[in-house]
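All protein chains but one are shown at their positions in the complex.
Right, chain A next:
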Amino acid sequence: MKEQLEAIRVEALERIAEVEDIKTLQDIRITYLGKKGSLTSVLKGMGKLSKEERPVVGEIANKVRDAITTSLEAKIEVLENAALEKQLEAESIDVTLPGRPVKVGGPHLLTSIVEEIEDLFIGMGYEIKEGPEVETDYFNFEALNLPKNHPARDMQDTFYITNELLLRTHTSPVQARTMREYKGIKPFKMICPGKVYRRDNDDATHSHQFTQIEGLYVDKNVRMSDLKGTLDTFAKKMFGEDRSIRLRPSFFPFTEPSVEMDISCKVCNGEGCSVCKGTGWIEILGGGMVHPNVLEMAGYDPQVYSGFAFGMGPERIAMLKYGVNDIRTFYTNDVRFLKQYHQA
């Protein structure tokens, strides 16, 4: 009987080794291990064995069963893996073909610049104020120390609607409005971005509509060195830590003293090149200490309060930072231009 069992084991393992499909393996299981299978029929003859022999043969029979089962399962796994492999092979695709496109939109470059500047000043404790684009002569000029017939009004050619209403020529009226909102008592820091308009012929460097960001800080004991430090911080964040700034005296009716700020030229590192017209510096913004008349008109006592203000043009910043060479480009909205600054 031992010989019989051994013969079954050898034969079964040989057959399992030869098989190449799962169906035949199921047949083999039935042939050897099934209720009518050869191992079962051999074991049916166990009754004829002596009491001593029975456990010995039983153990051998169990070993044979285990050997066949293990071999069957191992073979099934091999065959299943092979089948899956074959299926994956059949499913393969050309991964070098393009993906399904996602529609990509994006911000206008000027929006990106404005938001970058907004975030930078928010970080320094500034709030953002907005105001109307159609302004009164009072807020656009008079409240800013530019009475009617002031010579400096010639500096700005204005689109008038009526004698008293106009398209704002700068975002400064928002400053005048904010000072009145805070009633001459509350210290504040604000910036005001927005669209402004000038009576200019559109060309590579002029646009009748453009954007501006101005800032204003009013408090007790505001110093001109605070303006210098603030603008320096701004310039380094906006244009790079290696930039330096230069302040020059200038003139604006709403500030005294007034400054013009240059940053060192990125192209030539201050050596002088065509971009900076050989000076090593590029003019970037204007500002100054708020004129006492402006404070006083808004209800802030210039003996107690002082302030600084500054203003800049995002178009100019974009032109310098990204090398855009025609201001009209921002307003023609050529899709090939807009796409260049998706990520900006």
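Operating definition for what follows: contacts are C-beta pairs under 8 Å (C-beta built on N, C-alpha and C of every residue); 3 or more make two chains touch, one makes a residue touch a chain; residues count from 1.
Keep in mind that, in the parts below, contacts and distances are computed from a predicted model.
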| item | value |
| --- | --- |
| Options "Alkylation response protein AidB-like acyl-CoA dehydrogenase", "Phenylalanine--tRNA ligase beta subunit", "Polyamine ABC transporter permease" or "protein-glutamate methylesterase": UniProt name of the undisplayed chain | "Phenylalanine--tRNA ligase beta subunit" |
| Given A:F121, A:F141, A:F239 or A:F310, the one touching the chain that is not displayed | A:F121 |
| Given A:R15, A:R180 or A:K228, the one touching the chain that is not displayed | A:K228 |
| Chain not shown, touching residues in chain A | 97-108, 110-111, 115, 118, 121-128, 130, 132-136, 149-152, 154-155, 159-162, 165, 167, 187-189, 195, 197, 199-201, 208-209, 217, 219-226, 228-230, 232-233, 246-251, 253, 256-260, 289, 291-292, 306, 330-336, 338-339 |
